[in-house]
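Left out: one protein chain. Kept in place: all the others.
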Amino acid sequence: MMTTASPAVGTDTVAASAWWRRWLPTPKMLILGVVGLVIGYLALVPLYYLLWGTFFDADGVSVAGFERAYGNSQIFELIGNSLWFAAGAAVLSLVVGTALAYLNVRTDVPFKALFFAASIVPLIIPGILYTISWILLASPEIGLVNKLVEPVFGSGTFDVFTIWGMIWVEGLHLSPIVFLLMVAAFRSMDPSLEESALMSGATRWQVFRKVTVPLARPAIVASILIMVVRSLESFEVPALLGLQNGIYVFTSRIYFVLRSYPPDFAAAGALAVGLLILAIIGVALSNIVGRSGKNYQTVTGKGFRPRPMELGKWRSVVGAGIILYFILTVIAPLVVLLYTSLLKYYTAPTLNVFKTMTLENYRELIGMSKAVTALRNSLILGIGSATLVMAFMAIAAWFVVRSRVRGRQVVDQLAFVPLVIPGLVLGLALSFVYLRSPIPIYGTLFILLIAYCTRYMPYGMRYAVTSMHQISSELEESAHVSGASWWQTFRRVIVPLLAPGLLAGWVYILVVSFRELSSSILLYSPGNEVLSILIFEQFEDGEFTVLSALGVVMVLTLILLVSIAYKLGAKVGLNRTN
Amino acid sequence: MLRIDNLVKTFAGERRKRSRNGNGDAKGPAKIFAVNDVSFEVGEGELFTLLGPSGCGKTTTLRSIAGLERPDAGHIALTERVLFSSKPGEKPVNVPANSRGLGMVFQSYAIWPHMTVFNNVAFPLQVMKRAERPGKREISERVMRVLETMELASFADRHATKLSGGQQQRLALARAVVIEPSLLLLDEPLSNLDAKLRESLRYELKRLQRELGITSVYVTHDQIEALALSSKIAVMSDGSLVQMGRPRDVYQNPSNKFVAEFIGTSNFISGVVSGHNGERYTVETNDGRLLLDSAADMPDGTEVVVSIRPESMELSEQHRPGQPNQWSGNVLTRAFLGDSVDHVIGVGKHELRVRCNPSISIAPGTDVYLRMPPDRLSLVPVN
Partner (left out) sequence: MNAFKAGLVVASAAALLAACGGGPPTEGGGAAGEPNAKTADYSQWLELTGKERHDVLVTAAEKEGKLSLYTSLSAEVVDELADAWEETYEDIDLEIYRASGEEVLPRILQENAAGYGGADVVETNATEMEVLGNKGLLQPYQGDALQRVPAEGKFGTWTATRFNVFAPSWNTDIVKQGDEPKTWEDLADPAYKGKLALEIDDYDWYMGLHDYWRAEGKSEEEIDKLFQAMAANAKKVKGHSVMAEMTSSGQFGVAASNYTYIVEELKADGAPIELEPLVSPVILRPNGAGLMKTAQHPAAALLFKDWLLDDGQQVLQELNMTPSTDLEGDLGGTDHVMLDVEKVVAENEKWSKGYEQLLSGSAGTN
């Protein structure tokens, strides 16, 4: 890639080097080059495929796709709905995720462990199930919550089939992404920065607003960026909640143009290009914000002892709030899931229903021949892609944040590209390439691994870049002056300091990779099934009860994995909380 | 020992100020000279201080020596070893920071928060090239030896972040000297400490530097620190070196107003040279005539500024006949500082600060006489 070939990389010319040595790449250059190339390759293949499909047809260059995509009387309403929905969900998830992360990391809030689980679980529950459990909870017709409050407020108090309902469900479902990002940010923030503000006479709220939030700005910007693009792209919630009352959004449109035969790639591409432009502007903006000074380097070489802020009399109030949140966002959907998984078909709970409950669905799950293979494959792919992506993105983040190579921003933007590429297009692009590749990757688990790495690269990059912004450059320079080579510095100083962010990204990727469907379904082959495909099959069969059982198993598996990861991570990374 | 010649470092100045030296050439990219043609030499075992206000280029100079910044031009050599060179026509040299074998203490200490005290200090030894790297046991011995010197041995297994400010500062120093570098670089190492600690560590630092005998380059904006520690001071302003010399010389004979102003407190009285006889000058000012000694060569009629330190003036309520440079004035305010008393004296339009022995304290409003010994006045050219 041109970005890595820039001569500026080679600034470190060893004095004694022979003439030929200068032409040999240093390990640093080599590593950066490889990472840059891999990112470029992963991003450009589907992008090229997308752009080609968008701008070229049988007669050459054409923008007819744009006309078909945007030349619709309803497009403004669509865009309006989408933006409203995306902004709402982003704000909700940001507020909820940030507040939870702050309380969890920086205060002596009770039930911390429970709390941590509560904050991640919504991520683990597959989108379809999460949305459906909310229908079962808050539909005006059959919602359990509505039934519960009916004597007080009358029927149909909550209506999940409105734009507000959509924002609520999507916002809660996305909030773990923010939570993970913010936890990493808050963990590496010196509390004395806040304490000094407190001593200056500011109230807690002012401190939070004027000190904490500005210091966490890179993480907040990254969150907003991901949230907005994610909600613009979200399909399950608009499809299950929005369509019922005719609330159409951007993705509904992409869905419609891809659904028919021949699929209108030009129009879908044109819509994706719109998203792409939005996203690139977003990345550029977030980099400007992130770069504007060293103010965000909260991990400095001066030690700090994080003392959790004492909530005092508010402790019990906040504690109650957390229990309430936990019940609302985790227990309720999970209970619905668990409840459904014990039934033969969904029905509102009565005494009679409890008598007929059965473990039949779990038995069916065990009997499913593919379930074990799928679980194994999902584990391999999830752990593999999470590890690969975070390893590469750690280096890429250094490249983008610390190196002075011209054009390094392009790497950042490239890494963001896959976020806007529809899963189906990614699947097609990869199958197109690897069907023609001399290396037999098509039809193996590897092609899924490549797909997952591509899809989750943007998240990994955001997590890594955000953490990198927080690390004071002096920590790196001091290692360098101490005689450490670039690679030694990277391995022994940067990676451990990035650990909280890398771990958060790793957990996120692991968890969401279990749900990846849209490109998996096109790329898997017999024997390479993954869990999400099983879920999809159960879903298509209308086997909601078995599906719920599968969901319960998935949630338990991932909670176990995530706990192990954090236990291990605590040993590797910054040991600050103890 | 360390020799710097004609060091130049510019930054692209797209934002703030335009180049001072640029002659209005609007087409060329505006550049800010962070370091503009700086040369100096540091002798073996010396503690050389780069002193100046923030933004004067002292840190950039230090970072250029460390190899953390790449200068645009110049020559940096440590004894016989060239660290950086960009003479036209010659092969450019830029030894990477990690091959220079120097020790450096950063302003923020840059202690790695994920490592223990021991590991922080051991790191520079552990990352040495395989051929030079000492064995595990030797590393351990050397680290403990340094930690003992720094009185940190009992904290070896603690997490570095759990040390107090002063301990962290010593840890940073320990890490910098563990490889016994030929040159130690210190970037405002005391600026993060409270006043009391700063003072005690200042002497500690001086003692250690002497004991270890390491040639050091010290960067600070604190003139007291500079005066107390250094064998030699170089004052920098706007990227240029404005005066260099032993602390006493720089303090007593500032070569220009900037230095006089920056180092210590000075009173300035402007006037015109009206005559001179050898080194004895006569300067006419608005408030009277001043006699002073100066080695400077200034023709009659030159506009000058006369500077005098507050503690160099004498104050009394009585006129002392037969003494030169005796002016009358009025006490405007006074302040008790413990070890001294500051008076502000109004003389004509001037307000002069005089520092007196605590036994002398004159109430505001009193008429007084001010005496300025000719050998304590220095002549500073205007610009």
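Structural remarks
In order of appearance the chains are A and B, and numbering begins at 1 in each one.
In this section, a contact is a pair of C-beta atoms (placed from the backbone, for glycine too) under 8 Å apart; a residue touches a chain by one contact, two chains touch by 3 or more.
Bear in mind that the values here come from a model prediction, so they are computed numbers and not experimental data.
The chain that is not displayed touches the following shown chains in the complete assembly: A. When the missing chain is restored to the complex, the residue among A:119, A:188 or A:538 that touches it is A:538.
Against the chain not shown here, chain A presents residues 2-3, 40, 44, 47-49, 51-53, 56-58, 74, 132, 135-136, 139, 141-142, 161, 239-240, 243-248, 256, 258-263, 265-266, 277, 280-281, 283-284, 287, 344-348, 369, 407, 409-410, 413-414, 417, 424, 427-429, 431-432, 435-436, 442-443, 521-522, 524-527, 533-534, 537-544.
Going forward, only the chains that are shown with their structure count from here on.
By the touch criterion given at the top, residues 66-68, 70, 82-83, 92-104, 106-115, 123-124, 127-128, 159-163, 165, 168, 172, 175, 179, 185, 192 of chain B touch chain A in their complex.
Contacts from chain A toward chain B in the complex involve residues 11-15, 299-305, 472, 474-475, 477-486, 488-489, 492-493, 496-497, 499, 573-576.
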